[in-house]
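Below: one structure in structure tokens.
For this view, one protein chain was removed and the others were kept in their places.
== subunit A ==
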Amino acid sequence: MARLSTFRFPFRFGRAAVLLLAGAYFLVPLACAVAFSIGAGVPGRSVSFDAYTGVIGADGFTDSLTLTLKLAAATIALVLGLLVPALVTVRLAAPGLRTLVEIVCLLPLVVPAVALVAGISAVLRWGPDHFAGTPIFHVLVALQDPNFPVVLVLAYTLMALPLAYRMLDTGLAAIDLRVLVEAARACRASWPRTLWQVVLPNLRGALLNTAFLTLALVLGEYTVAAILGYRPFAVWILAISGSQAQMSVAVSVMGLLFTWVLLLVIATAGRTRRPKETS
């Protein structure tokens, strides 16, 4: 027993040390950011929450956040609208295409955002000249509408594909898709109703996680939007950091908290509401 105790002590100590180090690595920068945003530790200045209270009224905040949330909603809809039917179809009707779909979906992982936006910029520059006077010209103009730049939705959809594919593929693997679909069909459910009332409810966790990751990606994406000249939330945060550094950090902290809360909500909602097993 004595020997066992001596073995346990360093193990417990080591575990606590690792936890402490990891916690410090994560929390110290966050604490410093919060301290900076409220002016703590700055000589000659008192602690103030002005950076937080002033965010709502800050110039450009509402517009950039609204634009980002609209872009996020459209991206989530497009990602799910493309991937769910495609993955269900591949699993049910064309399992041989699974590898191809996986490669296509994971391809954006190896394409840096800068390379992606360089390609998009080239097309947007070349397109209008080439297609002037044709309907495609109007499409290209509409894609770049500053009020709602669809081009960003397309870029974000591409960027979200790898994560979304992994999430949805794992979700589909966790259910007996073929049997559920056939059972629904035998119960007189048409294809759309089968998808809507049987497949999607059983993919709730995967759908929510995909939506969350896509939202997080759109909230934090800077490169593509900045290079294409749009001003969603991430670009706005960097833009105000020069003139209002404290507010810029305050917004980032709030964004982080918002993401945590959202993650918590999704985790709770994704958990199936079932009573404990009784048999």
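As a convention for this text, contacts are C-beta pairs under 8 Å (C-beta built on N, C-alpha and C of every residue); 3 or more make two chains touch, one makes a residue touch a chain; residues count from 1.
In this section, contacts and distances are computed from a predicted model.
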Per UniProt record, name of the chain withheld from view ["Hydrogenase-4 component B / Formate hydrogenlyase subunit 3", "histidine kinase", "ABC-type quaternary amine transporter" or "Na(+) H(+) antiporter subunit C"]: "ABC-type quaternary amine transporter"
Option from A:12, A:98 or A:193 whose C-beta touches the chain left out: A:193
Chain not shown: contacting residue from A:69, A:175 or A:195: A:175
Sole residue of A:23, A:81, A:201 or A:229 that reaches the chain not shown, by the stated touch rule: A:201
Positions on subunit A contacted by the hidden chain, ascending: 175-176, 179-180, 182-190, 193, 198, 201-202, 204, 272, 274-275, 277-279
